[in-house]
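As C-alpha cells, the structure follows; a few thoughts come after it.
The complex appears here without one of its protein chains, the remainder shown in place.
Labels run A and B following the written order; every chain starts at residue 1.
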Amino acid sequence: MKLWKKVAVVGTTLLATVALAACSGGSNSSNTASNKSSADTVKGSVRLWVDTTQVPFYKTIVKNFNKKYPDVKVKLTQSPNGSANAKTDVGKDPAKAADVFEVPNDQLGQLAESGYINPLSPDAEKTVKANNTEVSVTGVTWKDKMYAFPFAEQAQTIYYNKSKLTAEDVKSWDTLTSKGVLATDFSNSYNFYPIMFSAGTELFGKDGETLKGTTANTEQGVNALKWLAAQKNNKGVMQTSNALNQLKSGHAQAIIDGPWDAANLRKILGDNFAVAPYPTVKIGGEEKQMQAFLGIEAFAVNSHTDAKNQKAAAALAEFITNKESQLIVYEESGQIPTDKATQASEKVASDPVAKAVMVMSKPGYSTLMPKMPQMATFWDAATPLINGAYTGSVKESQYTAKLDAFVTRISKAN
Amino acid sequence: MKSYKLQRRLSLTFRYLLLVFLAIIWLVPIVWIILASFSYNDTGFVSTFWPEQFTMQNYIGILNSQQFPFLDWMRNTFIVAVISMVLSTFVTISVAYALSRLRFRFRKPFLQIALVLGMFPGFMSMIALYYILKSFNMLNLGGLVLVYVGGAGLGFYIAKGFFDTIPRSMDEAAIIDGATRWQVFIHIGLPMSRPMIVYTALMAFIGPWIDFIFSGIILSSSGNARTYTIAYGLYNMLHSTKGSSTTYFTQFIAGCVIIAIPITILFVIMQKFYVNGITAGADKG
Partner (left out) sequence: MFKRKDRKPPKATYREVWSKGGWASKLSFFLMGISSFKNGQWVRGIAYLGIQIAFFGWLISQGISALSMLSNLGAIKTKQVVFDKQEGVYITKLPDNSVTILLFGVLAVLLLVGIIFLYVTNLRATKKLYIDNRDGEHIETNMEQLKSLFDSRLHTTLMTIPIIGILAFTVLPTLYMISMAFTNYDSKHSIGFSWTGFAAFKNVLSGDLAGTFFPVLGWTLIWAICATATTFFFGVLLAMLIESKGIKFKGVWRTIFVIVYAVPQFVSLLLMAQFLDPQGPLNNILLNWGLIAHPINFIGASANPLVARITVIVVNMWIGIPVSMLVSTAIIQNLPQDQIEAARIDGANAFQVFRSITFPQILFVMAPSLIQQFIGNINNFNVIYLLTGGYPMNNNYVGAGDTDLLVTWLYNLVFGQTQRYNASAVLGILIFILSAVFSLIAYRRTNAFKEG
C-alpha cells in the first residue's frame, strides 16, 4: 500500500517507456541502402572529426570542399581524445562518432574487423592509388581492400643542435652518442621496438598481415635486446620522459622526435635547428640502418553513417586528403604529405624535415606499422619488454623466454 | 623548577620547529604549482622549482584561447554546479531525514541495498550510463546534472549520522501538539540541520569542478569544446593534443591554478562542517 512505491514504479515505467521508444526509434537506420538519388549530385550532412589543434585550418579545407560540393553540410568538430585514440573514441559508440574521422593506420585492421569503417569504392581506390605514394597506399590497405584515405606519413627522425654536432656525426649511432648526448624515452615502444627490425626480425610477416609471421623470438631478436641493454650504460644516451626539455636546457644535443613537434623544435633550437634521418646502429656485430615505425595518417568513413550520407562522407574524405588539402595541412601543421605531386612541390621538397621523413619512409629505413587487430596487444606487450631490456629488469638469461612469450601473446588469433 | 620551565620551553620550540618543517614539506609542491603557472616554457615540462623566466602569458593565453574556451568551461561548470547543488542537497537531505527520523517498512532493506550498491566500483556503470543518457538524447550538461543528482540519493550516510545525533524529544513534543511530520521536517528538522545542509551543498557544489571522468564520458562525444566542464576540459587539454600539447602545458597549469583557488577557499571554509559531519557519522557507525 506504500504509495511511494507506486509512484516510484510509475516513474520508472514512464522513464523506461520513453527510453525504449527512443532506442527502437533509431537503431536500424544505418543498414539499408535505398537511396535513389543520382550519382552525380552529392548531397547530405556529414560530421568530421579532427584533432583539437587542427580545427582552424580544416575549417578552410571544408570551405574549399563546399565550393565543389555546395549541397553537403559539414559539421566540423574536434575528436574527443585525439586521432591517436580514434579506435577507442569510435568504439565507445560508433553510432555517435563522426562520419569521417582521422585515424593512424595501425588501428585500421581492428576498425575494419569490428565493422566500424567502410572500404573505399573502386573509383576512390583508383584515385588514391594514382596520386599517393606506394607505401601510403599499402598502409591503408587491409586484406586487399583500402579502408581509408591517406594524407600524411609519419616517421621519427633525429633532431639535433648543429652547433654541437655535425651532419657527419649523426650518421652513426655510435659517433652520435660519443660526441653528444641523445635524450629519448625507452618506455615508449614506438621509439625503440623498430630496433627489432634493424636486427632483422619481422612483425606479422613481410606484409604486416600474417598472424604467425612475427620472428622476434630469434637470435636477431636477442641481439636487439642486447643492444637496448647496452644503451643503459651508454653515457651519450639519456632516458627522459621529456626529451624536448633536455634539448632546450642543453643537457642533450639530439633527440628522436616526429614531424608533429618540428615547429616547436625550430623555436627551441633557433638557428641551430637541424634534422637528419636515423643513423646506423651496430647490432650483433654488424652495422645496420636504424629503423623507425612508418605511420600513415588517414581519414576513414564510419560504417554507421546513414546510407544517404555515405556518398557525401566518402566525397568529403577524398577531398580533404587531395593534393590541395594535403598542402594546406602541410603548411599549417607540418605533416608530411603522401601525395606524390605535393611531395614534389617546391615547398615540401626544400623542407629539411620533410626530406628527412621522406628518406625515412623508404624501405630499409622504416617498417610500416602493421594493421593487425593484434596491434592493440602488441603495444601492451612490447612496451614493458623493450623498457625492461633497457633498464635491465629483463635479464639477458631471460631474453629467449620473454621473446617467446611475447610472440605467443601477440600471435593469438581469437 | 627552573629546569622544568626550560624543558617546557625547549619542548615548545621543538614542536614549533617540527610544525614549521612539516608545513614547508606540505606546501612546497603547492607553491611550485603556482610558480610554474607563471613560468615561461614551451617544452611541456617545468623542471626547475624557481621559474627561469616569469610571465603572465600563461594566464592571458588560457583566458583568451580559441581552442580551449576556458571561460565557457567556467560558466558551464558553474551552472552545472549550482543546479546539481540545489537538487542534490534536496535529495540527500530528504533521504537522510527519512531514513533517520521516519519508520517505514522498506527502511531496513533500503539501507542494506544502499550499502551493497555502494560497494560496486562506479566505473563499470559508465558504459550503461552513457547509453541510458544517449537514449534520452541527454549527452550534454543536463545529462551530467542528472548523473550527479541521481547518485546523490546514495550519499546520505554523513547526513543521516548527523540527524541520528539530534534528540528526538522535540519531534515528539511537536507531534503531540498536533503538528504533521511535514511540519516537523520543515520547522524543526531543517533548521537544526543547517550545518549539515551547508556541508552537503558545498560538497555537491564542488563535485562538478573536480570530476573529469563522468563528465568526460558524457560530454566528449559532442566534440564541441564549448560544452565541456572545467575539469574535463583541462584534462582533455593535456591528453588529446599530440606534440602541440607541450606548448599548452603551462597554460594548463595556469588554468588549474585559476580553478583551484576558489575551490580551496570553499573547502577551507567548510572544514568545520566537514569535521562535524564525519565525526557525527562516525559516532553512530
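Simple rule for what comes next: a residue touches a chain if its C-beta (ideal position, glycine included) is under 8 Å from a C-beta of that chain, and two chains touch if they have at least 3 such contacts.
Remember, it's a predicted structure, so these values are computed and weren't measured experimentally.
Shown as candidates are A:105, A:156 or A:240; the residue that touches the absent chain is A:240. The missing chain, though absent from the display, is touched by one residue of A:211, A:230 or A:307; that residue is A:307.
Only one residue from B:62, B:85, B:149 or B:204 touches the chain missing from this view: B:149. In the complete complex, the residue from B:6, B:19 or B:71 that touches the missing chain is B:19. Of the listed residues A:234, A:383 or A:400, the one in contact with the hidden chain in the full complex is A:383.
Seen from chain A, the chain kept out of the figure touches residues 1-17, 19-21, 23-24, 27, 30-31, 33, 35-36, 39, 88, 91, 94-95, 110, 113-115, 117-121, 123, 185-187, 239-242, 245-246, 303-304, 307, 310-311, 314, 373, 376-377, 379-381, 383-385, 387-388, 390-391, 393-394, 402, 409, 414.
In the full complex, chain B contacts the hidden chain through residues 8, 12, 15-16, 18-19, 22-23, 26-27, 29-30, 32-33, 36, 45-49, 91, 94-95, 97-98, 102-104, 107, 110, 114-117, 119-121, 123-129, 131-132, 135, 146-147, 149-154, 168, 171-172, 175, 180-182, 185, 209-210, 212-213, 231, 234-235, 238, 253, 256-257, 259-260, 263-264, 266-268, 271, 274-276, 278-279, 281-283, 285.
Following the convention adopted for this analysis, only the chains that are shown with their structure count from here on.
Centre-to-centre separation of chain A and chain B, using mean CA positions: 38 Å. Across the interface of their complex, chain A is touched by residues 42-45, 47, 66-67, 104-106, 130-132, 134-137, 139, 216, 220-225, 236, 239-244, 246-247 of chain B. Listed in rising order, the residues of chain A touching chain B in the complex are 2, 5, 18-19, 22-23, 47, 49, 51-53, 55-56, 77-85, 89, 92-93, 96-98, 241-242, 244-245, 247-249, 258, 260-261, 264, 267-268.
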